[in-house]
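With one protein chain withheld, the remaining protein chains of the complex are depicted in position.
== subunit A ==
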Amino acid sequence: MGRYEGNPVWDDVVPIPQEEGEGALAQIAYTDEYVEAMGYLRAVMAAKEHSPRVLDLTEHVISLNAAHYTVWLYRASTILALDIPIDKELEWMNEVALENQKNYQIWTHRQTLIDHIFPTLSSDPAAAQAFADAESAFMAEMFEEDAKNYHVWGHRQYIVRKFNLFDSDAELKSIEALLHEDVRNNSAWSHRFFLVFSNPAYTTAGSRATEHDPKIPDAMIDRELAFAQAAAHEAPQNQSAWEYIRGVLRKGGRELATLEGFAGEFVRIPEGGEEDIRSSHALDFLADAWSEKGELDKADMALRLLGEKYDRIRKNYWDWKRGLLRGAKV
């Protein structure tokens, strides 16, 4: 006798077994507990039953296999059908998420439920604010385990869009805190870029991440450049900061050459003497800045240094870029 068989609550359900032949590939030797629970799940799904006991059953299955997308989707449709409050569900999900860091399904589930309550929630600004704060607190907890968890960052973007947190001070501050802890956290840099350059208040709708957006105020571009430049000073070989600087310049429609002096702080190439390079990314930046200005010999020299000395694994790439300079000369 198992958890369901012989249990009066489940008396009316005839479980549907999973029938597989002897030779089935990658057949898993399920535990009896899993076999029984899945048999009942197949039965309630076949009957399209959405009831409180389905919540118990799906919770049980998820505790045995959190990567079971069908169970999550069915659980979501059951919650929507029953139209029950989701606070308890969120609390329970937090625990499941903390135990299953690489799980995709839980985030979809969470968003399905938030979409469902959002119309009610958004009519009460204080409640909406409290809800968004709780989400942020939970994500902070997730980031303590892994500050680059891709799914959590995806959820964070969803929350920012949903609750329009683009202008939230707390949001920007929390990103700064994460970068303060680890200035090389590229996920945090990416999120910052999203916050600043996808803010519907002052950006062009549909502007791509790699293109100039003339609607962005100059002061915003200056602020972001200053922030990233300070970070590059802290750790000059941190590629995240340099990528961010390039991204901001692009959004602002500014040339790389406008920061030639800054990049030059990390690169000393005296005539005839030994060069002093504190950042290969600064050298790469200068190569592009010089190429932009038509100083092709200097650009070529920078690319040659990268390929021969400072970033040799990418020699073919640096050589290809040198070839493009030669093409530009013609």
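The rule we apply is simple: a residue touches a chain if its C-beta (ideal position, glycine included) is under 8 Å from a C-beta of that chain, and two chains touch if they have at least 3 such contacts; residues count from 1.
To be clear about the criterion, contacts and distances are computed from a predicted model.
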Q.
There's a gap in the complex where one chain should be. From "Protein farnesyltransferase subunit beta", "ATP synthase subunit delta', mitochondrial", "Glycosyltransferase family 62 protein" or "Essential protein Yae1 N-terminal domain-containing protein", what does UniProt name that chain?
A. "Protein farnesyltransferase subunit beta"
Q | Touching residue (missing chain; options A:88, A:215 or A:278) | A | A:278
**Q.** Candidate in contact with the missing chain, chosen from A:5, A:20, A:176 or A:222
**A.** A:20
Q | Residue among A:4, A:194, A:227 or A:290 that touches the chain left out of view | A | A:194
Q | Full-complex contact with the absent chain, from A:29, A:201 or A:219 | A | A:29
Q.
Even though one chain is hidden, which residues of subunit A still touch it in the full complex?
A. 16, 18-21, 23-31, 34, 42, 45-46, 64-70, 73-74, 76-77, 104, 107-108, 112, 147-148, 150, 153-154, 157, 181-187, 190-191, 193-194, 197-198, 208-211, 234-240, 243-244, 246-247, 250-251, 277-280, 309-310, 312-317, 320, 323
